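A single protein chain has been removed from this complex, and every other one stays in its place.
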Amino acid sequence: MQYLPSYRKMLLILRFEERVAELQRTGQVPGFAHLYWGQEAIAVGICHWLRPEDYVLSTHRGHGHCLAKGAEPGRVLAEIMGRSDGYCRGKGGSMHVAAFDQGILGANGIVAASLPIATGVALSNRLEGNGRVAVAFFGDAAVEEGPFHESLNLASLWDLPLLFVCEDNQYAISVTVDKRQGGKGAAAIAQAHGLESRKVDGNDVVAMLDASQWAVARARECSPVLLECATIRWGGHHSAQPTRRYRSTEELEATQAACPIARLEKRLIAEGEATMEELAEINTEIVAQVDEAERFARQSPFPKPDEATQDVYAAQEGGG
Amino acid sequence: MQYLPSYRKMLLILRFEERVAELQRTGQVPGFAHLYWGQEAIAVGICHWLRPEDYVLSTHRGHGHCLAKGAEPGRVLAEIMGRSDGYCRGKGGSMHVAAFDQGILGANGIVAASLPIATGVALSNRLEGNGRVAVAFFGDAAVEEGPFHESLNLASLWDLPLLFVCEDNQYAISVTVDKRQGGKGAAAIAQAHGLESRKVDGNDVVAMLDASQWAVARARECSPVLLECATIRWGGHHSAQPTRRYRSTEELEATQAACPIARLEKRLIAEGEATMEELAEINTEIVAQVDEAERFARQSPFPKPDEATQDVYAAQEGGG
Amino acid sequence: MPNISYAAALNLALAEAMREDPKVILLGEDIGPLGGIFTVTEGLLEEFGLDRVRETPLSEAGFMGCGIGLALCGWRPVVEIMFSDFLTMCMDQLCNQAAKLRYMSGGQASVPLTVRAPIGARNSAAAQHSQSPQAWFAHTPGLRVVLPATPANALGLLASAIECDDPVVVLEHKLLYQEEGPVPSGRHRVPLGKAEVKREGTDLTLISCSRMTQVALVAAEELTSQGVAAEVVDLRSLVPLDRETILESVARTRRAVVVDEGAIDYGITAEIAALISAELFGELLAPVGRVGALATPVPFSPPLEKTVIPQVEDVIAAVLKCVPDSPAR
Partner (left out) sequence: MPNISYAAALNLALAEAMREDPKVILLGEDIGPLGGIFTVTEGLLEEFGLDRVRETPLSEAGFMGCGIGLALCGWRPVVEIMFSDFLTMCMDQLCNQAAKLRYMSGGQASVPLTVRAPIGARNSAAAQHSQSPQAWFAHTPGLRVVLPATPANALGLLASAIECDDPVVVLEHKLLYQEEGPVPSGRHRVPLGKAEVKREGTDLTLISCSRMTQVALVAAEELTSQGVAAEVVDLRSLVPLDRETILESVARTRRAVVVDEGAIDYGITAEIAALISAELFGELLAPVGRVGALATPVPFSPPLEKTVIPQVEDVIAAVLKCVPDSPAR
């Protein structure tokens, strides 16, 4: 299997998130952005096996899912910057990016809330017999919420073409998973609900690609699956959050060491799939792509005040 | 072990529920009453091992839990009949009977809603180190609700002295459990959350007493436990509901055949713990007890209209 | 016009919508062989099959979300929540997701979801099965909220709700299900956002919704003997609210009493009363009256339930307070 395409995508996500962090520091990104850096292998591994018409439902940490599924970086960034050429015309922002034309049905600001919605999307696929799958990404903390449980049961009961992807980065904001969960984790709970599940090293894109191939295929056969992907959250909960109160310097340094991109780079070179020079070249291309996204977003105007009352209801007069 | 005490309690519940059904038919019970008949062995088996100061949290089908835990039949019936000598002074009714002086913290009209509350009661016990346990009874359908899942996790995480008792009577109103659950059931889900669990024949009070002894003891040691008790719902969802649309005559006949009381009777006689005559005598006593409860409830007045605005807030003037 | 029950009218709306549009699909507890605990889905499983009359686990958040997902994919789900009290189990899905997805996505998402749920006190169902929480949903931008008071409006409003591209909360009243009334034969739609003048009158306007419209009509009838000619406006929709019809009526009668079964404080009657008081400032002959449930949970025992829930006498008393000088008194 060729890993360069995955490398490109992962690098795009990383460079994109670095740019978001920078733009936020300089006041170009309103609010907070929960960055996906460090977790790139998961979105990229899963989305590798998805078709354009498949669906993805995402979380507050959703930029990576969007880019991996095929969203345009410029329109994602414009949204994050609150501009009118953003996918949601500036109404959603980082936590609500959606790109329906790419099957991306939305990031979500409520932990676990997209899971029940994903069951409906998967049910639609099943009823239409359209061969599509729905993928619901969520963090380890979503496992603690009731809707997670209800969604597993629905998927199991109705044999839905639905893939649950738990990104276990050990943290919910400042609290580690051992202080939040008494049980055996998402994969075990899924099995109790009658789903198949696997645990995978989510920082190893090779392992992710392998597990995802199986998982997407099973889901497509209407056998719902859960993947529990071990990963690491870099830095704070969002780009502006300091971590000193709950994370040691050593721990933080270790996170970067686990970088899935650095890991893949070593392998690409070792296996001869690419040279250092080729990788540097790719990096240059990707940086240019992110530059272009920034240029696009910056030139996009802010929405006009009167747009605030649009899109509340389907027909404008319906608003009452 | 002597089983006559359990026999008495089971029979009290059955005769009580028969009376409630009759009183409802004759217009003495407002609203609907979800009867516990046929499930007596579960409440009686569990409560046998409880101390007066232990806590019970119940469901819409809660009369049996109350009587087994020690509530006065007269005050329970008065409540069900909406009278001012009812435990809740007529404000609660069948679905909300509570007897705080007996550790009965309330039936509940919302499926699964008492489970999170039970975690708090158990946490209180643990923090106070008072050696008490909390028992949360719930039906098989509660297993489908998010709060069930969240409560299992809390109990497991915090090592709560909490016993979850699932009464699996196969039905939620008209829908059988196979049409509602895709997984392996409450006991398996509990294990995935790190709890110990067992399945038990909930129509055999001998088996229930045995499993409950273990379960209550484990819970008292702050090791939360779930018991999944197989049982059968007699008749309709509530006393006034016909079942012809979803239950065959054969199925209904089989339910009575599984009667835990009849089963225990056979055993008591076979083992020589009691004679037919003694059982008949017990029956006479219990009927007299239920007669007395009815007399008590009937002579109790309805609450006065102005009581409607009492007990909304702690101090009357607080209501705003 | 045939006479049918409110439940039968709702059933008809569902059946017709399902016949016309294969994308209409039902989700809920006990909606299959049992036909729903209030008989609204009777016979639909037999006609439309298990795929489209889909009984759910007891997972209100789960299947409300499922309905949203279906809606996002072009279906027109109708989700039944057995009692409106249980909407508390899926408030996030309804109020944070369904209500906001179109907006947050900048118009990409469309959520043509209909949520049906019964409100109201009936037969001592007690505090967790008797609420009238319409104010919560009326206060949630992105939702439309309708409350039929008659079989004809039940049919027409539910049909319109299903056709609407927005999430619509249809609150039905438990005590109305068995009430019969005339229903137009053939295609019938009631536009969302249009109130209906149910009775004309010159002295005062009673404004109400759901079962309280029936209560208001009885009160209006009894008031004739006291010399008061009350007009009755049935709101039908809370969102959008038909301000024109309300104001047009009260501009004529110059007196108004608003009646709702929800708890009075911060309820529906406040919005209507505030609207009238502001828009017809200086033209009213009396303060706008408000009749609602006492601000308590709904009690079980019959005499208490009756005290808390507005009765015909309460409406009459409120009217007479506004019309102290009515000829017959």
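The chains carry the letters A, B and C, assigned in the order they are written, with residues numbered from 1 in each.
The rule we apply is simple: contacts are C-beta pairs under 8 Å (C-beta built on N, C-alpha and C of every residue); 3 or more make two chains touch, one makes a residue touch a chain.
Predicted model only: the values in this text are computed from it and were never measured.
Chemist: Omitted chain: which shown chains does it touch?
Modeler: A, B, C
Chemist: Just to verify: which one of B:V121, B:V143 or B:C166 makes contact with the chain not shown?
Modeler: Considering the complete complex, B:V121 is the one touching the chain left out.
Chemist: Among B:I46, B:A141, B:L157 or B:A274, which one touches the chain that has been omitted from the display?
Modeler: That would be B:L157, which touches the missing chain.
Chemist: Taking the entire complex into account, which one of C:A17, C:L34 or C:A99 touches the absent chain?
Modeler: Candidates C:A17, C:L34 or C:A99; residue touching the omitted chain: C:A99.
Chemist: In the whole complex, not just what's shown, which of A:L105, A:A172 or A:C259 touches the removed chain?
Modeler: A:A172
Chemist: Check each of B:R89, B:R180, B:R218 or B:H237 against the chain that is not shown and name the one that touches it.
Modeler: B:R89
Chemist: Which is it among A:C66, A:A118, A:A142 or A:I232 that touches the chain not included here?
Modeler: Per the contact definition at the top, the residue touching the missing chain is A:A142.
Chemist: On subunit C, where is the contact patch with the chain that was removed from view?
Modeler: The missing chain touches subunit C at positions 85-89, 91-92, 95-96, 99-100, 103-104, 126-128, 135-136, 138-142, 238-239, 241, 262-263, 265-271, 273-274, 277-279, 281, 284, 286-290, 294-297, 299-300.
Chemist: Using the touch rule from the top, list residues of subunit A that touch the missing partner.
Modeler: With respect to the unshown chain, the touching residues of subunit A are 30-32, 82-84, 88, 90-93, 95-96, 108-112, 141-142, 144-146, 172-175, 179-181, 245-246, 302-309, 312, 319-320.
Chemist: In the whole complex, what residues of subunit B lie against the chain that is missing from view?
Modeler: These residues of subunit B touch the chain that is not shown: 86-92, 96, 98-100, 105-106, 108-110, 113, 115-125, 127-128, 134, 146-147, 150-151, 153-154, 157, 310-315, 318-320.
One rule holds in what follows: only the chains that are shown with their structure count from here on.
Chemist: Please find the path from subunit A to subunit B through touching chains that uses the fewest steps, and give that number.
Modeler: Graph distance in the chain contact network comes out at 1.
Chemist: Hey, how far is the Cα centre of subunit A from the one of subunit B, in Å?
Modeler: 45
Chemist: Centre to centre, by mean C-alpha position, how many angstrom separate subunit A and subunit C?
Modeler: Chain centroid spacing, subunit A to subunit C, equals 40 Å.
Chemist: In subunit A, what residues contact two or more other chains?
Modeler: Only 146-147, 150, 153-154, 157 qualify.
Chemist: Indicate the residues of subunit C shared as contacts by at least two other chains.
Modeler: If we look for residues of subunit C contacting two or more partner chains, we find 56-57, 59, 61-62.
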